[in-house]
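The other protein chains are all here in position, but one chain of the complex has been omitted.
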Amino acid sequence: MSKDEHFQKRRKDWEDTTVKKTTDRFPERKTEFATSSWIPADRIDIPESGDFDNYSDKLGFPGEYPYTRGVQPTMYRGRFWTMRQYAGFGTAEESNERYKFLLEQGQTGLSIAFDLPTQIGYDSDDPIAEGEVGKVGVAIDTIEDMEILFDGIPLDKVSTSMTINAPAAVLLAMYVAVAEKQGVSRDKLTGTIQNDILKEYMARGTYIFPPKPSLRLITNIFEYCSAEVPKWNTISISGYHIREAGSTAVQEIAFTLANGIEYVKAALKVGMDIDSFADRLSFFFNAHNDLLEEVAKFRAARRIWAKVMKEKFNAQKPTSMMLRFHTQTGGSTLTAQQPDNNIVRVAIQTLAAVLGGTQSLHTNSRDEALGLPTEDSVRIALRTQQIVAHESGVTNSIDPLAGSYTIEKLTDTIEAQAWHYLNKIEDIGGMVRAIENGYVQKEIQDAAYRYQQEVESGERVVVGVNKFTIKENPPSDILKVDPKLRDLQINKLSEIKKLRNNENVTQKLNELRLAAQDPDINLMPTIVAAVKEYATLGEICNILREVFGEYQESIVL
Amino acid sequence: MQNLARQVLKQDIRAIARSISLIENETDITQKEALIDTLHPHCGNAIVWGITGPPGAGKSCLLDRFIEHLRQDNKTVAVIAVDPSSPFSGGALLGDRLRMQKHATDDGVFIRSMASRGHLGGVAGATADAIKIFDAAGFDYVIIETIGVGQTEIEVMELSDIVLLVLVPGLGDEIQALKAGVMEIGDIFIINKKDLDGADRLKSEVEYVLSLKDSIESDSKHPICMTSATQNDGIGNALSQINSYFAGLRDDGRLAQKRKERIEKELKHIATTKIMASANRFLNIDQRLNGWVEEVFQKKVSPYKLLNKKIGDFLQEINWQ
Partner (left out) sequence: MMKKIRILIAKPGLDGHDRGAKYVARALKDAGYEVIYTGIRQTPDAIVKTAIQEDVDFIGLSLLSGAHNELFPKVVELLKSKNADDIIVFGGGVIPESDIPGLKENGIRAVFTPGTPIKDIIAYIESAK
């Protein structure tokens, strides 16, 4: 066999094994794929000749190690990515309505935004919650709010992603308990909790506890879900917010993967087997405007993670090596000036995510630099995904940019630079230390500063902001949350506190305190028991604050 | 001015804050001196600590814990946190108080960030007088957190009753620091982040260097404390060691001695500054300098000859001797 025949032979092997296994179970959307002019579109295109070994090492085939070209063998020919719009505001009732609206519009998964008090483990009546209740998401104090939130939404039919980190265990417990009330068994629940505390310390800010007990809560969730809620994605290791904080594309994936490594180490340390949890790890990245760099970034991230899992952690199961990720278009790229331009930015970013092989996607609304998105804006954002999926044709062939000199060079360069960071962090002694001594924050801040200086000097053009500006009238229809909402929520909370069995609550909270004091106990069952008795999120988190202490921000200016 | 001083003595927060600005800005020297003169009789009650150590040793975090403990004992605490000014812009980013911000709403704690404004030595030019303001205002403790660059921070030793030197394992330059004489600055040695690898080794290194130092000084043993500020571990113990070290200083007269030395330095400093200023005024150096430079450059005269003559003339003029 001549050297070049390797390519065709391997392609046939791949079609006959990897692809066939998948298509037997999940047939592709169509039997024939073609361009708009009826030119047939192959499942995958590969080189006709060249260095086969190099091709195999670096790119391989979709659904096969090192997964550079995608984690599924058929990718979007099988089914599109999950279109999942992050939403939530005000009360549980209002958010519930928005979710039903989105599901009616063809959205395929829910993504819950919580307000900041909920994200930081405070009840709505806590003085520190003033002004924040229901603002950036829905306010959840007790399981009752959670029941209302999912009223009429069958939890065995919908997959739910929850952006919750420090108190992820409590919200997951509430979700499990609500499912139980709906008569849905735990093994049918699908969805994701973000549960990624390390990036909170470095970029997003909704931390509560110090790293050590926080990592314990995370591994408690890993263990609990692996036994009880097997289809749940226990963590969504997020580069999104690192990028929003101003990092480069390289830093985004490097720091995210370094966080992933830290979580894996934590789980191994408590005795878990790598292949028992690794396939429940998922990732969450940003998509910015630099289309080719973004596509290369996603491909490089997949390749690095596969190597890390295989070579560093000796994972055996292929699914343990697959980097599956959610994408959100870049919030910080949106401009308050000429907000309709944002629709175009989001479209480019959508293409980046899809050409980069994302598993699910949230597209931002044009008006998010101004406030909460209106229903009209949310619809356009969702339509953008639908247009890319159904009209653009980029879903016909898998990883269609592969083999482009530019894309492959960028992928290699991003990978090399990311490895440089990973090694550096390893030298520092892991991500927790690199965060505590401010190394990561400093790297991100320096990049953010440089970027902003370029914008200020005009060296970097932001259309409508520092070039092509116009005189504008202030936008009219901006969605606002009723400031009285907090009073409503407080009243509801005090009603519940009257009606619930307070003796039981106290007892469950005491049990939680005792359990928290013993690092070897898994806290999930105790938390589930407490939320069922209508213990509030704040009450539970306060017990844990008492035992664990609170994290103190570390800033290098 | 009397009014501002009176407000300071009444512990008026705004007055204290403004007094410190007055000193920092040096916009009105007479006013500044009047303020310090009025406050002087009320000084001498506060215990003054300096906290120094390399960047990343966790000084602010540790200080935050000390404040917590001191507040539990009902002691009031003032902190002067010094950060460097940019030599280029003259601006400064003052972020030390971030670590202590949970005390922001506690009226028994006053935290003031201070930019070095070009002053060398790990503190600012205004630090010494700011200590007096806090002292006169009745704070039990005044704590100076230095910039933290190492051996140049001798000045903190001159300003405080006790210097806490915070060290941390893993910075890689411990032994260098010890050799370079940073150790001379410290009264109490705190090894922070004691849960890190190398903490015990660092402790024995410090012990070794101290054994040399103590055998020369022989008047006191320098305590070494192990802490973990983030875990709130070892703080109480460190505090009681600091307190008993201080009691030792106070009881055997070394504290008074130290404070007298401080006054001596201060007097010398004020004298030098004032003489310089007066001489400058009389000799009109600033205006005549260009001419002198020219003379020296053209070798018409040598620097010593020129200045001996000028100063001699000046002394004669004012009837010196």
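For the reader, a short list of remarks on this structure follows.
Each chain gets a letter, A and B, in the order it is written, and its residues are counted from 1.
Quick note on the criterion: contacts are C-beta pairs under 8 Å (C-beta built on N, C-alpha and C of every residue); 3 or more make two chains touch, one makes a residue touch a chain.
This one's a predicted model, so the numbers in the text were calculated from it and none came from an experiment.
Contact with the undisplayed chain is limited, among A:E132, A:E262, A:E294 or A:E415, to A:E132. When the whole complex is considered, the residue among A:V184, A:L268, A:L291 or A:A369 that touches the unshown chain is A:A369. The hidden chain makes contact, of the residues B:N74, B:S89 or B:N319, with B:S89. Across A:S124, A:T206 or A:Q489, the residue that sits in touch with the chain not pictured is A:T206.
In the complete assembly, the contact with the undisplayed chain comes from B:A115, out of B:I47, B:A115 or B:I131.
For chain B, the residues touching the absent chain in the complete assembly are 13-14, 16-18, 20-21, 24-27, 85-86, 88-95, 97-98, 101, 104-105, 110-113, 115, 117.
Although one chain is not shown, part of chain A still touches it, namely residues 116-117, 119-120, 122, 128-132, 135-136, 200, 203-206, 244-246, 332, 335-337, 369-372, 445, 448-449, 452, 456, 462, 465-466, 474-475, 478, 480-481, 483, 553, 555, 557.
The rule we apply is simple: only the chains that are shown with their structure count from here on.
Inter-chain centre distance (chain A to chain B, centres taken as mean C-alpha positions): 48 Å. Put simply, chain A touches chain B in their complex at residues 210, 429, 436-438, 549, 552-553, 555, 557. Contacts from chain B toward chain A in the complex involve residues 56, 61, 64, 93, 95, 98-99, 170, 230, 232.
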